[in-house]
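Part of the complex only, each chain left as placed.
Chain IDs A and B follow the sequence of writing; residue 1 opens each chain.
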Amino acid sequence: MSEVAWQKGWWRKDLLSIKELSREEIQMILDTADSFKEISTRDIKKVPTLRGKTVITLFYEPSTRTRTSFEIAAKRLSADTINISVSTSSVVKGETLLDTALNLQAMEPDIIVLRHSAAGAPDMLARALKASVINAGDGFREHPTQALLDMMTVREKKGSLEGLLLAIVGDIAHSRVARSNIYGFKKMGARVRVVGPGTLIPRGIESLGVEVFHDLREGIRGADVVMALRIQRERLEGAFFPSEREYARFFGLSLDVLREMAPNALIMHPGPMNRGVEITPDVADGPGSVILEQVTNGVAVRMAVLYLLAGGTRGEDLH
Amino acid sequence: MSEVAWQKGWWRKDLLSIKELSREEIQMILDTADSFKEISTRDIKKVPTLRGKTVITLFYEPSTRTRTSFEIAAKRLSADTINISVSTSSVVKGETLLDTALNLQAMEPDIIVLRHSAAGAPDMLARALKASVINAGDGFREHPTQALLDMMTVREKKGSLEGLLLAIVGDIAHSRVARSNIYGFKKMGARVRVVGPGTLIPRGIESLGVEVFHDLREGIRGADVVMALRIQRERLEGAFFPSEREYARFFGLSLDVLREMAPNALIMHPGPMNRGVEITPDVADGPGSVILEQVTNGVAVRMAVLYLLAGGTRGEDLH
């Protein structure tokens, strides 16, 4: 596997966004992830690849799921992991994010995985630090490893993303997952639609090369992949949409609605799901659903990213 | 050691309750624990037995003590450990326990250690997941590793549980520790009494084969082992008992009261102790007390359980 990666050559220090990646880079990550996936199915799920490397997860927003996925990925590569979770209440008053990061840098970590509510925070750290920075979600901007695991999952099932039709349904305006996937699927040759109520789709999003639909059935008609986004309940109350119930009725994925999709279409969700709101249980657990495979591939994609960033300057075979 | 285990053959995927275990299974765990205990006294307290295995602790109720014991046990066997502590406030709204568990399962852990306030939660997960599930306490139902470490401690001191008289004192109604120990000690041939105020002993508990006492001196008369349960102070206020002080006076273990026990009787407590409430300091630190040995044996029992569940299908010598 490493051969594939090294032949083409990985040179980035950081993974900040899908927007900045080339099609070749995305392919390189997905190929590497494919080859790492098998490790997690072994009896001894561990390779010494990143032994003696220090990976810090620095989360300014709670996310058990993403943190756990990174931590498992790092441990299966034998890296040492340090978890720092900064709840709003315990933030050290007066210290800036940059000072916190410079302090961590002084402890000589190899990789810092950052989740932060401010768009662009990972870029700022990446410029300031010698350590590699992985964006694990920044504000409403990007969540690149989520898009990579989504692309990996679709590629696995469909062979290629070229020419596929992806429909992303829900709160596009507040979704870094949507944004990263729009960039990613477009680069890989897919067509992308966004589907949702007018209040939840940002004006001018057509400039990203997507089609906008406000009717669910129309929006998913003929789609090869339908991705439901998680609805933040607090956003539904009043400001953006009348109610959860209303949302479910007009934009929830149900078996009935899904007849509009292409045959053998895939159903995706980044999790955690609100069953009965953006997706009904029979769809979530139905035959087209690849929701749990997304999670499995999440570990493989994160192993690949950790490996490429930490090992990028070497070139030896690390297996 | 492993020979003992494999000769008899361990076949369970999960450890959910003492109720479901046979006498032979309990003996197998205790024998395995006996042999693991020595590892923690070595200069290098670590064996490669579970290298490359992933153990997740998933705690929906806080418990530093039990989580730490499992984590140390897993690390001494060289497993990778991931801690997930879900406080009520940070529970992802809308996601069910089952969805959370299926997501974790998708990351291919080998063992999930679950503490949950709902009785039966571990059984539900065990049915749904490929990973082994260990019940680290479910509601008022069971806490099997606690009973196993208690049995290990008594067996170590007394040679056997056969024919011994155990008196469990305190809030039997709300105690999973009591329930697991009743099942365990009975299976191993001991007689069990429960002692406490009427409001804290569930009606019909005699059907489990125990004798009920409401007077402390009578209840512990002739007992070989007296186990004080932790009193939850919030339960004493009004509803179940007039006051902490009143409780201490009638059901607290003191040197004076303990004269009623058999000679060389053991004093146990699952911790954390309310000194001066359910137990006086001179009893807690006195000659019959094995309270800290319970903690030491907790690590050994958890190593044994992790080992049997993770290694149960192999059969090679793992040392």
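What we mean here is this: a contact is a pair of C-beta atoms (placed from the backbone, for glycine too) under 8 Å apart; a residue touches a chain by one contact, two chains touch by 3 or more.
Since this is a predicted model, take the numbers as computed values, not measurements.
Every protein chain here shares one sequence; 2 sit in place, and the complete assembly counts 3 copies in total.
Following the convention adopted for this analysis, only the chains that are shown with their structure count from here on.
Rotation relating subunit A to subunit B, from a C-alpha superposition: 120°, rounded in steps of 5. Averaged C-alpha coordinates give centres for subunit A and subunit B that are 40 Å from one another. Residues 51-54, 56, 80, 82, 84, 86, 90, 92-96, 99-100, 102-110 of subunit B are the ones that touch subunit A when the two sit in their complex. Taken in their complex, subunit A has these residues touching subunit B: 40-46, 62, 64-65, 68-69, 71-72, 75-76, 233, 271-275, 277, 292-296, 298-299.
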